[in-house]
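Here the complex is missing a single protein chain, while all its other protein chains stay put.
Let's look at subunit A:
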Amino acid sequence: MSARVVEAGQRHIREINDELQKAAAEGQEVVVTNTLSRHNLGIGLPKGAHVRFEGSVGYYCAGLNDGAVIEVERNAGWGLAEGMASGHVTVGGYAGMSAGAAMTGGTIHVKGDSGPRCGVAMKGGNIIVEGKIGYQSGFMAHSGKIIALGGAGHSCADALWEGEVWVAGEVESLGVDVNVVEPTAEEVAEVDSILEPLGLVDSSRNWRKMISGQRLWYFESRDANAWLMI
């Protein structure tokens, strides 16, 4: 069955998304043409949906994704796949600020660079960036992995919870409360198993794994009685 073509153009965003939902319900693959970098393309698509956006997309493409497989041919704007629960999102070019913000699961694969705060507040899932991740990537990531193959900008892995930032290449500077640790062979194997389906395994990489230093996790008083002085 060949893919259904949906033209974005200047049509109302609701109409475009309705057609994507309808195609998903019918198990039909979709190619969206003339995307014009529109915002809010492919919001909340379910498992079984398969959508390919020709050209570039604007903010929140694949936002709140619920299992869909989504490809963006060129670049994506802010908040790519924000709040995604599951699914697979691929960007052929660059991703803007806050790719994967607050996502809880699924996979984002960016073939170019990603902008600042990649994986901000993420609660699960994996983000793989073949290029460089922008400044403050991983800010307060609760869980999940950000894997950058081409370096990282300033303030990398800032104020993490239990999320991990893996970088091959140069890290311009570390954020607050970061521990850079030597990954074990098992941990590297786990990352390779994420990269393997994407054809990105390279055993010569010199990984830097960044986790929380846990100093920001607590005030100095962890005891209820210390807070009774008032």
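Of note:
As a working rule, a residue touches a chain if its C-beta (ideal position, glycine included) is under 8 Å from a C-beta of that chain, and two chains touch if they have at least 3 such contacts; residues count from 1.
Note that contacts and distances are computed from a predicted model.
You can't see one chain of this complex, but its UniProt record names it "FMN-binding glutamate synthase family protein", from the set "Nitric oxide reductase F protein", "Dibenzothiophene desulfurase", "AGCS family alanine or glycine:cation symporter" or "FMN-binding glutamate synthase family protein". The missing chain, though absent from the display, is touched by one residue of A:Q28, A:S143 or A:N179; that residue is A:S143.
Among A:A3, A:V31, A:A85 or A:V176, only A:A85 touches the chain that is left out of the view.
Contact between subunit A and the absent chain runs through residues 13-14, 17, 39-40, 43-44, 58-60, 63-66, 78-79, 82-83, 85, 97-98, 101-102, 104, 117, 120-121, 123-124, 139-140, 142-143, 161-162, 216-220, 222, 224, 227-230.
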